[in-house]
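Subset of chains shown; positions unchanged.
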């Protein structure tokens, strides 16, 4: 094998546009990200270096239009039979360069997925929001403001808690929603996000899905306050902070759909987010392979290249083998999503789809955490070097393992599905 | 009332002498007051505060000279029976700050090697003593053999490349070669302790003061962790050192590996002990599933159990390593090679366990594991940096080959 593009591809699944998408993004990553990414850690607060890269990708190349229907000025990917697979390929290519960029980019679409994927479309709102994405020459960021101080992963644990623990309230006052609450840690907060998707409750303490509301809130609406970004171990391209909502008023039609439908439309995000997460990880691991290949070919033990030492070969062979395996699984996870409209497929909100995809995400996360750790060891005294790039991914991908409810929630949802557990 | 970690994560106190226990208490107070309780401030002014914290420990309390012989102005803890006590103290330092722990570990390893009763190199110890027993901070940097470069035929120590060589020069030696990466502190060191070879390819250990001419120091490298122990690639271009600055006994390099595995093991155990404390607070105060305390959720509890088990067992193994080293005669046949193997084997296991404990525990902490505020991510980065550098190139394969050589008498691996 001579190139990362030789990692396993389930050819029968590939969309016609995939080759083109990958080529454009590969070129962008190599031009904008690779030369700068070692400096991104220092750029976490200001994004001086990151901003031009984002602008080029999202506005210049137009990727931030991708999900909107053509009639809104977009590419129409949101309604494509290849939605999940295209998202997978895009996320993997960006993740190869920097998973922080990949998540900041990907999450920009996350709130609007609730209104762009059939059967849960809301074209009125889509048309209203589309110009923010499609009519600009600057990168536009949006965020899903989910996590709350008391809740931890509760909001992602929809299946069990059904929004019961949400404390951010939405009250209808005439034709306006009045929102109060405190959210923290969303990707694209900390000052970057211009639009928030906010899961709220219309009846605090209720576990009736009808009392769950998903409401869009432009960041500049009066009463919205953002903190400056937190300092983190990595993922500098992804700013996170607190968001406070104090008597924030938005039009009533800024609610995604309505009672019941909001809940199910929001629940779609889980599987989409997981498939993207898997792609971030396989992308990062493809880069791991590139960097590791160089090290094991140029460094020695007993004066033989490391890769020619059988015991080292077994370890690096396992790493590369895991990448192959994770990629097969990643495409399958995407395919599970894209089967949603096929006669033999399941809705992306079905317990089966959610359980299976969570399982794959959990698995791939564990492989990534372990393989990056091992790769740092292989580099020995150089493992911790910024210059070898592996340590950066190592810091970044740990957060991919932890987000969206973390490892334990993944495990619980998978177990619930496979063993029909009732009380987990 | 919450129990002290030492009442939970047990270690054989019988092996730690009383004087050590008293010093331990002093260090515990330093750790608690100057660092742990001051951590939010320490997070944001880490680089500037680092020297100040070190000074209070190393100079005011006096730990820098601890293991030097009394006759050269040291603390006199150069006997073997103090070793388990020093392990305890290094752990306690690292519980507060792994970087200060690593500098201490390197210092104690060096003087373990040259000043301990078992193997005294008096001329060298005397020559180096002023640097460590004076009023200034002294930072050593240990350079162990590692990966070589493809195409170069480098002398080897147990398969690992030794790119620095010595040759005799008037009244001493001249060092050549390098592009070696120290374990830590390459950029800020006052003294290099360098694995090298003579012209017959026999391994030696050389000591090089930082002010010697001909040291080529690369730029300070950015690293995952141990950010205060600024590292750099080091080469030697005809650096001259006195004769007594080179230990030519080929056992010395193996012995250096034993000391450094022991004390860096203590660092990672100490760091993971503090992680345990933070995690315990988290698991008590955090609720999940809309109200259950995290620690009462059985899945979270099972992760907590895994964390505790890894830390408890690695602490136990750490003291066993110290004990076998101090009392090798009571352990059957631990000759030099055996002790080297045991130190590598237990040392790498401790590093793995400490990191595993933190990695698993972080699973429960979500973004708090990742935000600088909680300090958990610092332990994680620091321990990982130690682990990768110490357990060495090739995913620990060189250590595995050491083990295979000892237990299965392999010759060619």
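Residue numbering begins at 1 within each chain, and the chains themselves are lettered A and B in the order written.
Quick note on the criterion: a residue touches a chain if its C-beta (ideal position, glycine included) is under 8 Å from a C-beta of that chain, and two chains touch if they have at least 3 such contacts.
Remember, it's a predicted structure, so these values are computed and weren't measured experimentally.
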| item | value |
| --- | --- |
| Per-kind copy numbers - full assembly in this file | A x2, B x2 |
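The criterion applied here is as follows: only the chains that are shown with their structure count from here on.
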| item | value |
| --- | --- |
| Chain B-facing residues of chain A, complex | 38, 41, 147, 150-154, 157, 160-161, 164-165, 185, 230-234, 240, 297-303, 305-306, 309, 311-312, 315-316, 369, 373-374, 376-387, 391, 394-395, 398-399, 401-403, 406-408, 411-412 |
| Chain B residues touching chain A - in the complex, by the definition given at the top | 146-150, 152-154, 156, 159-161, 181-183, 221-226, 286-291, 299-300, 303, 355, 359, 362-367, 369-373, 377, 380-381, 384-385, 387-389, 391-398, 400-401, 413 |
